[in-house]
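Below: the structure, in structure tokens.
Shown here: the complex without one of its protein chains, the others still in place.
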Amino acid sequence: MSKIIRFGVSLEDELLVKFDALLERIGYRNRSEAIRDLIRDRLVREAWKEGDKEIVGILSLVYNHEKSEVTERLNLIQHKNIGAIVSTTHIHLDSHNCLEVIILKGKSREIEKISDLLQSTKNVKHGGLLRTTTGEGLE
Amino acid sequence: MSKIIRFGVSLEDELLVKFDALLERIGYRNRSEAIRDLIRDRLVREAWKEGDKEIVGILSLVYNHEKSEVTERLNLIQHKNIGAIVSTTHIHLDSHNCLEVIILKGKSREIEKISDLLQSTKNVKHGGLLRTTTGEGLE
Amino acid sequence: MSKIIRFGVSLEDELLVKFDALLERIGYRNRSEAIRDLIRDRLVREAWKEGDKEIVGILSLVYNHEKSEVTERLNLIQHKNIGAIVSTTHIHLDSHNCLEVIILKGKSREIEKISDLLQSTKNVKHGGLLRTTTGEGLE
Partner (left out) sequence: MSKIIRFGVSLEDELLVKFDALLERIGYRNRSEAIRDLIRDRLVREAWKEGDKEIVGILSLVYNHEKSEVTERLNLIQHKNIGAIVSTTHIHLDSHNCLEVIILKGKSREIEKISDLLQSTKNVKHGGLLRTTTGEGLE
């Protein structure tokens, strides 16, 4: 089990006043919490750069389901990469537009590749990849 | 019903050769498709900047469900903002870590605010917001 | 004169070990320094979003000086916005390509606009805007 460590940070009062004001506006109740979040976010960005760390990615795809074969193609690519796909949520945005949100887990290099392939599929209007983490080692 | 328009783009052959090579590597079958994607992505980024356009956002939260009250707090904030939340998917990443993926729909200014509030909740390890679109007007 | 304040941050040892390893790899000698940088970077991003804070932006433009009128047009736009321009550095990258690096100071909303205008000038190959700060209030 990991234990809590406490260490001191020193900075000029002017900077701290500004930081505290921002935290209040955002909704943080706690300075330590905000700093831990900044640290973890920096570590997650590094992990993605490395390519072979296990990470979690969230892929979004917006498409018109009436367009020829887009649903079938996206389905086919997902089945070929089934090892990396944790779940898929499908939302009917309106009578034409669908949103598919795919949760992926694996090495960042591979997740980026699957993401490129799905986003470049014909008739996908907009795609994006959110780079997050398995949470391991980020207590 | 919208109709298809065709227009010409002129560029130096050297640039086109490089672009085609990239498209092949990514998985595009079609130059027009890739250019439509670049155009739509630019428009989606503008829509988010404006603040009052209706957009879709995907929020991810990674947290340790054993930590005091984090699950309850996230739930409470979501219930207070129920009008903007389309769906929530919950994944058990391992015995400690949970992933929650929340699909939000509304004005970008409001979605950013809800996202800040949920991400800054105590014991959320990592959060991110993916900025996408309702697909409307992006045929 | 502002004075130094010291406050405590608590986190799990596992997270601190990872952060320290990253800091060593990057070149930080000091944990406080790294945390101050994370805080200041967050504040600078907020200041840019607000639109009317005084900020500093660095604009880069790469273009082929042989192409018709690009040099004249960039010069003309800069003269019309002389109040916001602090300095311009011109580098001859090779016999065709020029790099212009323009330092801008003013409200972020206005700097974004001048940046859009210069980047969209015909025959500019690539442009970018680096969002930084006057340093004021970020001791």
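Every chain is named by a letter (A, B and C) in the order it is written, and numbering of its residues begins at 1.
Rule of thumb we're sticking to: a contact is a pair of C-beta atoms (placed from the backbone, for glycine too) under 8 Å apart; a residue touches a chain by one contact, two chains touch by 3 or more.
All figures in this text were calculated on a predicted structure; none of them were measured in a lab.
The hidden chain, counted over the whole complex, makes contact with B, C.
Not every partner is drawn; the one left out touches chain C at residues 23, 26-30, 33-34, 37, 40-41, 44, 56, 58, 60, 62-64, 86-87, 89, 91, 93-94, 96-99, 101, 103, 105, 116-117, 119-122, 124-136, 138-139. Mapped onto chain B, contacts with the missing chain fall at residues 2-16, 18-19, 22, 31-32, 35-36, 38-40, 42-43, 46, 137-139.
Here is the rule we go by: only the chains that are shown with their structure count from here on.
Taken as a graph of touching chains, this assembly forms an open line, each chain in contact only with its neighbours along the path. Contact with two or more other chains is made by no residue of chain C.
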